[in-house]
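Notes follow the structure.
One chain of protein is taken out of this complex; the other chains stay put.
Entry: chain A
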Amino acid sequence: MSTRLAKGGRLIDRAAPQDFTFNGKRLRGFKGDTLAAALLANDQMLVGRSFKYHRPRGIVASGAEEPNALVNMGEGGRFEPNQRTTTTELFDGLTCTSQNHFPSLEFDIGVLNNYAARFLPAGFYYKTFIHPRAAWKHVFEPIIRQSAGLGKVPKDRDADRYEQAYAFCDLLITGGGIAGLQAALTAGKAGKRVWLMEQTAHWGGRAPVDGVEIDGTPAEAWVKNAVQALEAMENVTMRLRCMAAGSYDHGYVLADEKVADHTPGDGRPRHRLWRIRAGQIIAATGAIERPLSFAGNDIPGVMLAAAMRDYLVNWAVAPGDRTVVVTNNDDAYRTAIALKEAGLEVPVILDARATVTGDLPAKARALGIRVEAGKAIAKVKGGKRVTSVAICAQAGQGAVLEEIACDAVAMSGGWSPVVHLWSHCGGKLNWDAAQAHFAPDPARPPLNHDGSALVVTAGAASGVLLAGDVLANATAAAGGDVAPVASGPVEAAMEPVWVMPQGATIDLRMKMWLDYQNDVKVSDVQLAAREGYSSVEHTKRYTTLGMATDQGKLSNINGLAVLADSLSSPIPQVGTTTFRPPYTPVTFGALAGEARGDIFQPLRQTPIHAWHEAHNAYFEPVGLWRRPYCYPRPGETHEQAVHREVVNTRTNVGLLDASTLGKIIVKGPDAGKFLDMLYTNVMSNLGIGKCRYGLMCSEQGFLSDDGVVARIDEDTWLCHTTSGGADRIHAWMEDWLQCEWWDWQVYTANVTEQFAQIAVVGPNARKVLEKLGGMDVSKEALPFMQWADGEMGGFRVRAYRISFSGELSYEIAVPASEGRAFWDALVTAGAEFGMMPYGTEGLHVLRAEKGFIMIGDETDGTVIPQDLNLGWAISKKKADYLGKRGQERPFLASPDRWKLVGLETLDGSVIPDGSIAPAPGTNANGQRNTQGRVTSTYYSPTLKRGIAMGLVKGGLSRVGETIEMTRLDGSTLQVKIVDPVFYDKEGEKQNV
């Protein structure tokens, strides 16, 4: 069983017990425990089930690489699945439950998949996706949906808050082991602005556990001194519980600081996401121990050797009473020695190497531990816990020589440098055959903007594993030359072991796990190779090797070694899969930061917004603007409100907040020439005081934006754009002025937010303005399509006689600061004339009744003005304008193009949005031909029937024809093609 030892544990405080629950069971640990350590201290080795076969899963590792021990943490608003117990700090009151089982962890019927393993081979998903289809739908999918899923999805709103912060430094060092600390000391003394971060809650990394001595003192003391020295440096910033998730272009690093995971509800943000810009990055990220592939290597109780040492030394937890150690290197002997010295039994060390020399094996032997060279594990026996191991020769096929009772196995297959931050932004790797791992190639680093090395590795991340080499390497990485001296035993070379025993039979290989979480075995990778998967990236996806939440931290090298062997290719030729951020998962809350709820995104509000809110406006988003869609009265639906607003505008007078309309001033000696290039028609000859509707096209000739242009004075024009288009069009103008016609003297200013603009619309519009008093707004003084500056009700105004409704209409601009007051004055003045505000939907209905197009409804980036019968707004005289050459392309002159028409049903009903007009035959892809579609469709309260606009092949030449249209649900309706102007075809009402 696994237990807490009576003494020891460098990280725990026995005076501070912490109570927690696992699957409802009340357990106790100590302050300083990880959740994994506390579970093991309570003999809770079985912590979960695997994804596919639901096999019992125990704790394998002690850090971020843990593939098995994931739990659902917390409850309610603090529930979060897939939390690694090995990196979760224990706190009093912690609750967690295990994952992937039904109905319980101890008894899981999903384990039946285990016995069906031969029906769930590599590529199972792909194979069943293909055929038979019915089987997928009725058999596989229901089973997979029932059994799949890592953890549960949180149901409640996240109770915590998250924040993001920016930081800048000369040097970012990730990893707070002795390499990171030494690099920080070196760079800190040199005066660099240094950031040093460590993902765990402690500085020092492995060295204190491994008993390293540095400059004659134990590593523990050296670490303490180093931390003190760094804390005293003003130019060094240190962060614990901070994981560098990814490195990106030009020294951009995202790091997730777990501020309050271990103190939930204390008011601090749960995580802080650092967005760091570093001049250079030193990755002192250490190395991860590899498992060995032997049969039964996934049975709870089988652990990485160094992890077992961590539990013993850091938390005084013995994962087993009798531990068999199996290794291909000297480092695992440290575990055997530590276990023995703690009074635990180590019945045998199985060393796959034929000869075993070196200081550590000598010490183990001296302690009386039996060391077997050239031996391997044939099979681990046990169900939910290891009960024994069968021993065989590494060189053979697995004939059992002896069976040894034990309750734990410590395995070590060698160490792989953590190269993620190096590789994220393009650093290349070399295969180190002696140590059987990929290590960064210093000659091919990721580059910074100036071509220098953006990332440098230090310590074990560089592929150097002995403490003395680590310190020398880290010192050099930070530009120093005097490294501390570390002493330690001489270690003999490791020998790669990818399958144990070497000639293992298929029944053994089917029990050798590579990826514990996703249940990928040696036999699966070999099957993939036989089926033709020679690319490691393809094999990964086919077998799901390395695709679990641990992203293959343990499985990748072992998996690709098996693949390489199956393909008879050298390992470096097979290569690695791509390392992608994040290093360990980052919770969505941290990535979202404060951007949630009301401050999800910045909102734009007009100066009149508060009035709209006070008058029950129902808002709709228009870009970042929030505009009133309608103003429902008590008991009214939105539809009823829109109809009332439209009818009132046509019969009395309506008031519209048009402040969002884009307003761009274009000024300068060449402004007229510039606008003639920008618009399809001529703007340079527009008279001062006059307004003209204009169209802008992309260089391809497609309609991009429209609006009314007003000539202000000799060299000033004011261009109105669509509400959503103001910023885009302003940028478009600047692009042409700065990059193409930079010698033209033109100045532009986007003054959209400097003015409130209010439309007073309807037969009574003039009466309202006259009631307000001031400037002459008569037909004679201010005719249609003209503007005038003046004073109105005491306000400084600019009044435009323009209309998007077909009614008598004034759009009146006032300084933004006076917008609300002016609106209030209009509301008061309009009361006796039946004035009501109307919203954007009313605006849409009014314009559709008049057949006015709307950018984004009638246009979609493939429509030219000519398609919309707007040829009249295109100058034939101008030699050039943006889009003219594009419009010269022959296909745009085709008579087959879809053109704007009006559409109405035979019974007056409304054509559903999204309806299309099918045509006989099929196209080259075998799809049904079409001849048109609806672009805008409304109920017209003015005409009391449905009206619509659409684009139909042949356009207006087909007026009078009845065609069939198909609704989205596939049903059909008969539609008549009509003129798109449904109301006041002569345009008399707006010109009064």
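Convention: a contact is a pair of C-beta atoms (placed from the backbone, for glycine too) under 8 Å apart; a residue touches a chain by one contact, two chains touch by 3 or more; residues count from 1.
Everything that follows uses one rule, which is that contacts and distances are computed from a predicted model.
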Legend entry - Per UniProt record, name of the chain withheld from view ["Transketolase", "ABC transporter permease", "Protein-methionine-sulfoxide reductase heme-binding subunit MsrQ" or "Sarcosine oxidase subunit delta"]: "Sarcosine oxidase subunit delta"
Inset, instruction - Quick one: say which of A:G426, A:G623 or A:G774 touches the chain that got left out. - result: A:G426
Inset, instruction - Sort through A:N23, A:Q640, A:Q700 or A:T716 and give me the one touching the missing partner chain. - result: A:Q700
Inset, instruction - Return the single residue from A:H250, A:R604, A:K673 or A:K690 that touches the missing chain. - result: A:H250
Legend entry - Chain not shown: contacting residue from A:D156, A:E537 or A:E740: A:E740
Legend entry - Residue of A:K7, A:K155, A:H449 or A:K877 touching the missing chain in the full complex: A:H449
Inset, instruction - Since one chain isn't shown, list which residues of chain A touch it in the complete complex. - result: 248-252, 277, 425-426, 447-451, 699-700, 731, 734-735, 738-740, 742, 879-880, 884-886, 888
